[in-house]
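Removed: one protein chain of the complex. Kept in place: all other protein chains.
Should a chain be cited, it is by its letter among A, B and C, assigned in written order, with residues numbered from 1 in that chain.
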Amino acid sequence: MKLTLDPQDLAFREEVRAFFREQVPAATRRTLVEGRHVSKDQMVEWIRILHAKGWAVPHWPAEHGGTGWDPLRQYIFLEELQRTPAPPPLPFGVNMVGPVIYTFGNAEQKARFLPRIANMDDWWCQGFSEPGAGSDLASLTTRAVRNGDRYVVNGQKTWTTFAQYANWIFCLVRTDLQVPKQRGISFLLIDMRSPGVEVRPIVTIDGGREINEVFLTDVEVPIENLVGEENKGWDYAKFLLGNERTNIARIGISKFRIDRIRELAAGQMSNGKPLLEDERFLEKLAAIEIELKALELTQLRVVTEEAKSGEKGRPSPASSILKIKGSEIQQATTDLLMRIMGVHAMPYHAEPRPGSNEANIEPADAAMVAPNYFNFRKVSIYGGSNEIQKNIIAKAVLGL
Amino acid sequence: MKLTLDPQDLAFREEVRAFFREQVPAATRRTLVEGRHVSKDQMVEWIRILHAKGWAVPHWPAEHGGTGWDPLRQYIFLEELQRTPAPPPLPFGVNMVGPVIYTFGNAEQKARFLPRIANMDDWWCQGFSEPGAGSDLASLTTRAVRNGDRYVVNGQKTWTTFAQYANWIFCLVRTDLQVPKQRGISFLLIDMRSPGVEVRPIVTIDGGREINEVFLTDVEVPIENLVGEENKGWDYAKFLLGNERTNIARIGISKFRIDRIRELAAGQMSNGKPLLEDERFLEKLAAIEIELKALELTQLRVVTEEAKSGEKGRPSPASSILKIKGSEIQQATTDLLMRIMGVHAMPYHAEPRPGSNEANIEPADAAMVAPNYFNFRKVSIYGGSNEIQKNIIAKAVLGL
Amino acid sequence: MDFDLSEEQAILKQSVERMLERHALPRGGRELWRDISDMGLTALPFPENLGGLGGSSVETMIVMEAFGRALVLEPYVPSVILGGACLMHGASLQLRDAFIPGVVDGSLKLALATAEIGSGFSQTAIETRAIESAGGFVVTGRKCVVLGGDEADWVVVSARTGGGAGDETGVTLFIVNAASEGVTRQLYRTQDNQGAAEISFDGVHVTREHIIGAIGGGMSVLSRAVDTGIAALCAEAVGVMSRMHEMTLDYIKQRKQFGAPLGANQALQHRAAEMFIALEQARSMAIYAAIMVAEEDAGNRGRGIHAAKAEIGRAGRLIGEQAVQLHGGIGMTSEYPLGKYYKRMTMIDLTFGDADHHLAELARKGAMVGLL
Partner (left out) sequence: MDFDLSEEQAILKQSVERMLERHALPRGGRELWRDISDMGLTALPFPENLGGLGGSSVETMIVMEAFGRALVLEPYVPSVILGGACLMHGASLQLRDAFIPGVVDGSLKLALATAEIGSGFSQTAIETRAIESAGGFVVTGRKCVVLGGDEADWVVVSARTGGGAGDETGVTLFIVNAASEGVTRQLYRTQDNQGAAEISFDGVHVTREHIIGAIGGGMSVLSRAVDTGIAALCAEAVGVMSRMHEMTLDYIKQRKQFGAPLGANQALQHRAAEMFIALEQARSMAIYAAIMVAEEDAGNRGRGIHAAKAEIGRAGRLIGEQAVQLHGGIGMTSEYPLGKYYKRMTMIDLTFGDADHHLAELARKGAMVGLL
């Protein structure tokens, strides 16, 4: 056992920390600190800074631009990035479709798509979920019918994050109706500018516009956009969903938010003194910090085991712990952040209209605390709800 | 709506309160305050005091010694009794087998058993549970075979509370193996002094000797000890188990224990001042008190509805709430009581050996706090575990 | 003792529910306010000799639960409950005669302005000051999140006339015309779409006749008004929670996944049962609030209200969060009505102090010893 980081890893952490401190554009960092959404331009600008450094796709194979870092360094990198805070690379390109393409795609697809993902020339979104298929993803009904050198796709995808910014979508589509549901699914890459693709926003309860419905009506997709083999899409999807879980605990984001909680609590008064000196408040904070510290060590145990076993991208089923506890902590921090601000969390701060000179509602720091609290209810729902995760632990880990 | 007690009910409460204050033997009250078990003699003495007042079986029909109180007064009576604290009448006689006998028994059985229950001439215990049948009570296997004017009974009962004191046991026994399990069960009254009845204590984790195994080996039971009809025992058992739930919330006991918590917290020091003045302690106490106040009103809503509908003894399925919350509060209070005493809860205070002049371990008030905490884990298990109660709510109330 | 509605109460409940059904979600706007007034609900808590209906805290509870179920956004609590309580329990006869008829017929709207930046949930840690001046006082300060403050004609505002921040004495209540010189309002909607405002008082002149309660003794009126408002919010919250619970049951019964309704999962069944238990406990505590708000002893009343608000906040959070969780993605969308109820519940928790605040206050005051 070596329970602390090696000097080389400590030095690596200093290096990435310094890089983030110096290179994250101030306005972008400020946007994240205040709990607002970064714009498309901010995101692209930042990813290109990362890419220039060679750090846009650290976990990819070296020949496609990866860094060769072991899982521990990948984890340190992401944690520091989140904690800065800096915008995390969009998972749809770098963690989802990218690895599917370099693992199952053909040479042309690799050459065509991978460099554009790394430099964010393309913005990818994910076309998996459908209105009728929630956790039971394989019951999807979007159809793709082969017609010469194209597929004709009809159906509807939903919960599609940032589809409004995307120019590409990777979709699971049904190509065979005659076989059990998992066996008739294919993995298609679809240009969002194709005729018949329509994006409609879904406004969430926090007033945010992150997610969308995507309607596909007689969309023609060239067969060269099929990844791997027809009807093998479910295998690629499972591979992809396995990757999705690697950074699910979001330790760095929670660390950042705890910093933010301290910052705001220092400025809020309670019974004549700053909230940050109130022992009851500190107890609530400490209870979260303890869980987070435990989760950080749990995460490091998973990561170092992964590094040893060499089974990159195939986290143990125990990583469901990371999802459950990680989401609980994220929800606890957004909740506490809202409660710090008390009644000041109540006003809805509408986006200022262009050209408006309306004053902010004070304190401005309170603007996003309630929307963030509402928005973060999603983290225990998406990517396999916490109930699904407990099913996984019960069956795969505990043998029940 | 009339949200407070009528003057007549308030007067009634004062009357029973005064009676308990004056009539509960001081040593018996002290035994309960300290969380110890009352002895058989103390129990019988107290029930005879109650019986002399005409209050031993208040909920029974008037012809068998009942008081004619409505459910609200019965509730007030029991709550005050528990809060005093005084020993609650043993349920096995007055709430279980008594009502079964006056509802389904024949005239001889009524005349023979009911007066002796009211005066505690008999000590009854319950022979329902078996080692192989937990929550699934109807899968019991104790057999009773008719042989002339007697049944010959073989089998084993378990979790039998106070069997060591009892001279009678009421049992569910299987009299027909050929029918579905609920339809071959009969309800037998068995004299514990019969040859073939053997009682073995089960020591619980708190070191207590409340429960027992009862072995029945070729026990001969006269057929006049069959209640109602042969093979109809399951109906009587369901009736009985419905009655068992009426006072399941134990509001009065929890109120008493909160009084006791305050009493002991006043004497324990924390950071140089009495724990009772420590706001963090008071917050924990207040959180329990709030739940208890809510539960008291929930209980009163159930009780007054029962009083109106006239459906005595058939509480609504929502009474599962009373069981779940009542047990949670009982467990929270025994836990808090233990934590007040801190390290002093750790010594195991063995019962003093007869003639021993060994000194008590100080503080003596701490003697039973850990055993009581351990012992009270049972309240979320017995009488239908809290998991079973949630199943009942989901199905019977929520229609899931 | 009887927890069933009387015949009159049952009729009240039915009429309110029927009236509300005629309005679509979100339930707000001029016409709804007219219907609320026409039905006499604005007259409900006032005594008959002042044109009111003489309703007790029980009638308020019945109406507020219906408002909660229907998600009414109109400023009934700010104007009728909070403004009304200030007038009833502290105002001079002249002020009552001047204001109550307008509140009763709905033509006049009031609001209560107490919170400030830096006051937390305290009513006494305020910096707004009123300085004596010819024939009255001059009020200067800034009030935050004045619910109903956007439409209010008159605003009851708390200001220090003596003592220091946190002192119980030295707080005075003034009723100020929102159109007075020196009053500026920044209007907005809250997260749950109620109308509200930040209100600045910049040397606003108020006559002595517009003081509610004693000079320096405003806290007794204010705490009673706030207690009354909290009791009403508790009942509203029960309406909100009961709808969230119903919607969740409907959803998990009907929505299928892996070939079976979601509600076939025992884990979700138990969650629904836990929500049901929380709902019934909250309902009991809303009843308790209706009992305790009528207590004359301010200490006992306050502790009872703390207990109720703490339980309501706790239950509301559990039910709201689990309702969203059990709905999954659809519960996160603004189009589906659940989210509106969830946001309303969250805002009720934050109004006049959240569950943690009230639990801490109750502890500070010795917890519940000796309470009914």
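The rule we apply is simple: a contact is a pair of C-beta atoms (placed from the backbone, for glycine too) under 8 Å apart; a residue touches a chain by one contact, two chains touch by 3 or more.
Keep in mind that this is a model prediction, so the values were computed, not measured.
Checked against the full complex, the candidates B:L337, B:A370 or B:I392 give a single residue touching the omitted chain, namely B:A370.
The residue touching the chain not shown here, chosen from C:K109, C:H270, C:H327 or C:H358, is C:H270.
Per the touch definition above, the residue from A:I49, A:V152, A:M269 or A:I393 contacting the chain not shown is A:I393. Residues of chain B that touch the chain left out of the display are 129, 134-136, 158-159, 202-205, 207, 268-272, 275, 280, 284, 338-339, 342-350, 359, 361-363, 370-371, 373-374, 377-378, 380-382, 385-387, 390.
In the full complex, chain C makes contact with the omitted chain through residues 265-267, 269-270. Even with one chain removed from view, chain A keeps its contact list with that chain: residues 1-6, 9, 72, 262, 279-280, 282-283, 285-287, 289-291, 293-298, 300-301, 304-305, 308, 318, 321, 324-325, 387, 389-391, 393-395, 397-400.
FYI, only the chains that are shown with their structure count from here on.
The greatest centre-to-centre gap from chain A, using C-alpha centroids, is found for B.
One inter-chain figure worth recording: chain A and chain B are separated by 54 Å, centre to centre, where each centre is the mean of the chain's CA atoms. Chain contacts: chain A has residues 280 touching two or more partner chains.
In chain C, the residues that touch at least two other chains are 268, 360.
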